[in-house]
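Got a structure here, written out as structure tokens. Questions coming.
Left out: one protein chain. Kept in place: all the others.
This part shows chain A:
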Amino acid sequence: ASEMSKDLMPGPYPRTPEERAAAAKKYNMRVEDYEPYPDDGFGFGDYPKLPDKSAHERDPWYQWDQPDVRHNWGQPMHWDFDMYIRNRVDTSPTPVPWHTMRKHFLLFLSTMLIMFGLGEIYPSYRPVGPKQYPFNDLYLERGGDPNKEPPVVTHYEI
């Protein structure tokens, strides 16, 4: 038979301290470290609940038995170990705390969006002005009275 023997496979949730000790021995863990998942019907059995740390947090320079996954033979594997490999989720501590990162990023993003909104309301354009015509704004051509004094028109040079 090539399968594992029955006593090496995961079993039901340990209820007595003897069962806990036997389960910890099975998983190569100390009884103090062994903590099973809570028995809430989700089918974890006596599998240990290891801390949620990814492979990134393990020493890159230590001579692991399997260097690519940073794991030694016989070491208990996390239930979600395929999520915590080096290609996927990284739980290593960030240089800056999470709430600071989130706050600064959202500040940056919101500032940008508000300023873009302001920029839409007050766009930039080359200076424009109404058209300026000679001869007192074409007073006579527009049917102005030739005898009356034309209104004063000031022109500007842009």
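Just so it is clear, contacts are C-beta pairs under 8 Å (C-beta built on N, C-alpha and C of every residue); 3 or more make two chains touch, one makes a residue touch a chain; residues count from 1.
Just so it is clear, contacts and distances are computed from a predicted model.
The complex appears with one chain absent; UniProt names that chain "NADH-ubiquinone oxidoreductase chain 5" among the candidates "NADH-ubiquinone oxidoreductase chain 5", "Piwi-like protein 1", "Large ribosomal subunit protein bL19m" or "Distal membrane-arm assembly complex protein 2". In the complete complex, the residue from A:T94, A:S110 or A:Q132 that touches the missing chain is A:T94.
From the options A:D33, A:D65 or A:D80, the residue with contact to the chain not on display is A:D80. Within the complete assembly, A:H104 is the residue of A:R15, A:K49 or A:H104 that touches the hidden chain.
Per the touch definition above, the residue from A:P17, A:P51, A:P123 or A:P151 contacting the chain not shown is A:P123. The chain not shown here is touched by just one of A:E18, A:E32 or A:D68, and that residue is A:D68. Take chain A: the residues that touch the chain left off the picture are 41-43, 68, 80, 83, 86-91, 94-96, 101-102, 104-105, 108, 112, 115-116, 118-120, 122-126.
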